[in-house]
Every structure is written in structure tokens, then in C-alpha cells.
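Before we start, here is the structure in question, set down as C-alpha cells.
Here the complex is missing a single protein chain, while all its other protein chains stay put.
Labels for the chains are A and B, by order of writing; each one numbers its residues from 1.
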Amino acid sequence: MKIKDSMSRKVFNVFNIVVLSLVTLSCVLPILHILALSLSDSTAAAAGKVSFYPINFSLEAYKYLIEKKDFFNSVGISVLRVVIGSVINMFLIVLTAYPLSKSSVNFKHRNKYMIFFAITMFIGGGLIPTYMVIKSLNLLNSFWVLILPGAVSIWNVIIMMNFFRGIPHAMEEAAAIDGASHWQILFQVFLPMSLPALASLLLFTMIGHWNSWFDGMFYMNSPEKYPMATFLATQIINNNKNITNMTPEQLAAMNALSDKSIRSSQLFLSIIPILIVYPFLQRFFIKGIVVGSVKE
Amino acid sequence: MKAKTKNDLYQAKALHIMLLPAVILTLIFAYLPLGGIVMAFQEFKPLMGFIDSKWVGFEQFAYIFSMPSFWNALRNTFIIAFFKITLSILVPLVLALLLNELIGQKFKRLVQTTIFIPYFFSWAILGGMIIEIFAYDGAINHFINLLGGESIPFLVSNDWFREIIIGTDVWKGMGYNTVLFLAAITNVDPTLYEAAMVDGAGRWKQLLKITIPCISGMVILLTILGLGGILNAGFEQIFILYNPIVEQTVDIIDTFVYRLGIISTQYSAAAAAGLFKSIVSMVFVGVSYWIAYKTTDYRVF
């Protein structure tokens, strides 16, 4: 910028930086607050003295979590879910998106399949019938109930499909003339060219699995099988609701037990993986989102 | 090309095989449960089964339409979804424009990266944080007290809770659309700006005459598509955060159906309410896609 900034421009620049800083802070401060709470002595936390740095630094909450085991047990389930779930999801996304990316001229039944999948985006049977189906498949209380019902994500398939469509036809034709099968074209030509899209879908899929909680709560038969997010969600719900069902004495007992430091330490631990993974993949996924969301 | 018919058939077979796993899973987990819709036309008694339960026609629909809390939930759904949809476009749009005006690239990247973080947090996590922060003895009230104000019971207040639901949802999602808009802004042909500068147009004029018109298509598109989801006001968020006291202002169709069907075990009435929602939703989505197609030639499939 060679042109000299006018006075109003300078004022605007300052204003702009202030506003954006505030918005940025709104995303950072809650995390800092939670971290500070988790590292504070529980009485200081309960008294509301903690803001963005620990008061009476204490690792008690984390020690408690390590001793209590149930939280880390649920983290273990979540890790397994992320690994297995993401592999299966990505595999199905790629496999399903490829045929659908063909035009109906090249793949006669393409539109029928598309309609078959698209319908499920608009209408569902609801929770109860789904529960009945899962029950009759004997999937209830099984790890696979966290993976299989959501294994085909039509939205992600569509994003991938649109990305595939953006790959120049010439590439595909050249491979076909060389005698390559669809499998070879998909894995040797398309996939290497789709890394940004794959990376962003992978990120979203992994985080989706890490964050899902409703299925765990609904389909599992005991809290020991809950993934981490369900573990946390039920804790919030339990503190927040249904309190009316408790006797006053139980309520008093529960209020005395609710420990801000422990709750905060769980919250903080559960976001660490996201904070770690995100910066590495962010380069890719910004490209991926833009390509997937809006087609030219 | 014509010489390869045989090969084509073989090739099509491969495509069918590729689709097979997804087709099977979809049949089982999406199509099979659709059979449960018949419940909406029955007085479904689970221990008697679908066959022996009484058929009641549209009685369940009449029943839910007679419930004041159904209409309350429907109204809340529209209000909450409307504000969520519009604000989650407006706020990121403003942020993207502000970011675009930034000179320092490092700061720009920092902001962009940071505001995306909440997008990745589960409501299970954010719910806990929000309750912690908005609690009567939480951080926000602490701040209000410092400024000399009285604590506000945000979480049990029908005056505040809906705003908190909308605000936190917009806040959580703002990073995503900001990145999207920023990318669109960066894609604007730079020669347009150069030409404008030659003509002596200031930053403000450039913004009004070039940037906004260039991305307006995208903004309109996102709005239209968003409005298709007007009946989805965010089940997970509200389910985690709400409590009986604020039901009046934040109960939505989805939470209503959940309580009616699963907690009160009025399966048929819940199925009817769910089906009603699906059908109305489909109409909204259909219309919004149609408008999107007509105005911007956008196609999803």
C-alpha cells in the first residue's frame, strides 16, 4: 500500500483491529476460563473467584480423574471410535461418491441411486423405529452401533462427488484408454488429486465422531460403554434437568458434590485433541470446504 | 469408444459393486425405520405390536394440533431457526469483510484460525462451558457484578435463554462461513479493484460497488439454502442446554417430539408430530432448492 492512509482510514483500521480482537478473544477466553477453573483449588472455583488464571493452583481435579478411571475409559472408547469410524466413513464416502460423480450418460443408473440416497436426507423414521431396528439387529450396547448407522454420510458423499466432478475428464479418459478399470481410476488417478478434499472430510469425520454423544446415550446399556462426549453430555444433562425428580435431600447432596474444577478438567481434556489436530489439517480443509460447498 | 461396449458393461458392474455397501447400510439404517411411520396412523401399543395396534387414521395429528405446547414448539422453532440462519450469514459476512480490510497478514491468519475453533467443539463440551459461564455464579454474572449490576439468572430466564441459544449457535458456527466468504472475496478479479482505484474510488466505494456485488450471489444462495432448514432449530444444542423452566421459549419441535415419544411413551403422537415436521421440512427444502436453482443455477445433486 503506497497510497497514504487518510485519517478516517486510520480510525477504521484501529476499530477493525479492536472488533476482530474482541471476536477472537470470545473464542479463546472461554477455553482459558475452563483451563483456569480446572487448575484451581475447588473452593476457589466454587466461590467464583477464578477468571483466566488459576487461583490456588491445584492438580487435584486431574488427579481425581486419573484415579476415577471412568472418564479416561470413555476417552478410550472415543479414540477407538474415531479411528475405526473415520476409516469406514472415508472408505464409504470415496466408494460411493465415485460412481455418483459419473454423468447419467456414462452410468445409466446413476440418477436412480442418487434419488435413493437423497431421500434419506429429507425423511427419517424417527428415533423409536430406528431403535427397534438396531435392537433387532442385536447392535444395541455394541461398539458398532456408534459406527454403522452413521457410516454413510450423504452430505459428505455429495461434497466428494462434486470434487470428483471437478477433475478434468481428460485425466479419466486417458487412464481408461490405457485400460485402467474404475477401481484403478479411482485409487490411482482420482484420490491423489483429491487430497485437500479428503483431508477436510477426514477432519470433519474425525471430529464428528469425537463429538457425537446422542447415539451413545440412546443406544448404550450402561455408562461404562459411553464414549467421552456422551459421558460429558449426560453429566451436563444430569446436573441441569430432571432435578425435579429428586428429593430435596438428594438435591442438596448433589449440589454439594458438583465440583467445578473436575467438570472443567474433563471439558478441557476433551478439547485438547481437537486443538492439536486442527492446526495441522487447517491448510487443507479451507480449500476443501470452499470447493465442496459451492459449486461454480 | 463404441468398440468398448463389452468393457462398458464390465465397468458398470464395478460401479454397482462400489455402491453396494452404502446401499445396504442405507437400506438397513434409513429405509427400514421408515416403516415405523405407520405408527403415526395407529394407537401404537408396543407390547401388542404393529399388527394388533388399533388404526386411528389422522386422529394422532388432530391430537397434536390440539396441544398448545405443540404450537408453542412450532413457533419457537421458526423464531430460533430464523435468527440462527440469518445471523449466521450476516455475522460471518461482516467478519469476512473486516478481515479483508486487514493489512497485517499474520493477524488475519490468527483471527481466521481462532474463530474457527468453536466450530469443532461438540455441544456436549460447549454446553458444559456455556452453563459454567452463564451460571448465576458464573463468569458473566461476576463481570456484571464488577460493573455494579445485579446477577441475572440467564439459564432460567425466559427473557434471556432464547438469545443465549441463538447467540452461542451463531458464535459456534461463525468461523465456517467466514472462511467461505473470505475465499469468495479473495477470488474477486483484482483488475476490478485496480480499475476502480484508477477511477479514484475509495475503499468504501470499492466495498459497495465491487466486493459486495461480487459475493452477493453466494450470500443469497446460502440464505436460500439455509431457509430450507427452518424447521431444524438445533436439537443437540437445545436438548443439552434447556430445562423445564425455559421450555416456554426454547422448546422446539424436535425436543417436543423427543419428550412426547420417549419420555411420555406416546409413540404414535410423537410419530405424527415427527412426520408432520418431515413433510413441512421437505416442502421448505424443495422450495428453497427450486428458488436457488432458478436464481443462481445451483444444483446439489
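Methods note: a residue touches a chain if its C-beta (ideal position, glycine included) is under 8 Å from a C-beta of that chain, and two chains touch if they have at least 3 such contacts.
The working rule: contacts and distances are computed from a predicted model.
**Student:** Can you pick, from "Sulfite reductase subunit C", "Basic membrane protein A", "Aldouronate transport system substrate-binding protein" or "Peptidoglycan-associated lipoprotein", the UniProt protein name of the chain not displayed?
**Tutor:** "Aldouronate transport system substrate-binding protein"
**Student:** Considering all chains of the complex, which shown ones does the missing chain contact?
**Tutor:** Per the touch rule above, the missing chain touches A, B.
**Student:** With the missing chain put back, one of A:127, A:229 or A:271 would touch it. Which one?
**Tutor:** A:127
**Student:** One chain isn't shown here. Among A:13, A:142, A:184 or A:234, which residue touches it?
**Tutor:** Once the missing chain is taken into account, the touching residue is A:234.
**Student:** Where the complex has a chain not shown, which of B:135, B:273 or B:292 is the residue touching it?
**Tutor:** Of all options in B:135, B:273 or B:292, contact with the hidden chain holds for B:135.
**Student:** Take the complete complex as the reference. Which residues in chain B touch the chain that isn't displayed?
**Tutor:** Output for chain B: 45-49, 63, 66-69, 135-137, 151, 153, 155-158, 243-245, 248, 261-267, 269.
**Student:** Taking the full complex into account, what residues of chain A touch the chain not shown?
**Tutor:** 68-70, 127-128, 131-132, 135-136, 141, 217-218, 221-223, 234, 237-258
As a working rule, only the chains that are shown with their structure count from here on.
**Student:** Find the geometric centre of each of chain A and chain B from their Cα atoms only, then give the gap between the two centres in Å, rounded to an integer.
**Tutor:** Distance between chain centres: 15 Å.
**Student:** What part of chain A is in contact with chain B in the complex they form?
**Tutor:** 1, 9, 12-13, 16-17, 19-21, 23-24, 26-28, 30-31, 33-34, 37, 48, 51, 92, 95-96, 98-100, 102, 107-109, 113-114, 116-118, 120, 122-130, 132-133, 137, 148-149, 151-152, 157-158, 181-183, 186, 207, 210-214, 229-230, 232-233, 235-237, 239-241, 244, 260, 263-264, 266-267, 270-271, 274-275, 278-279, 282, 286, 289-290, 293-295
**Student:** Residue numbers of chain B touching chain A in their complex, please.
**Tutor:** Against chain A, the touching part of chain B is residues 11-12, 14-16, 18-19, 21-23, 25-26, 28-37, 39, 95, 98-99, 101-103, 107, 110-111, 113-118, 120-125, 127-129, 131-133, 137-139, 142, 155, 171, 174-176, 179-180, 183-184, 203, 218, 221, 236, 239-244, 257-258, 261-262, 267, 270-271, 274, 278, 281-282, 285, 298-301.
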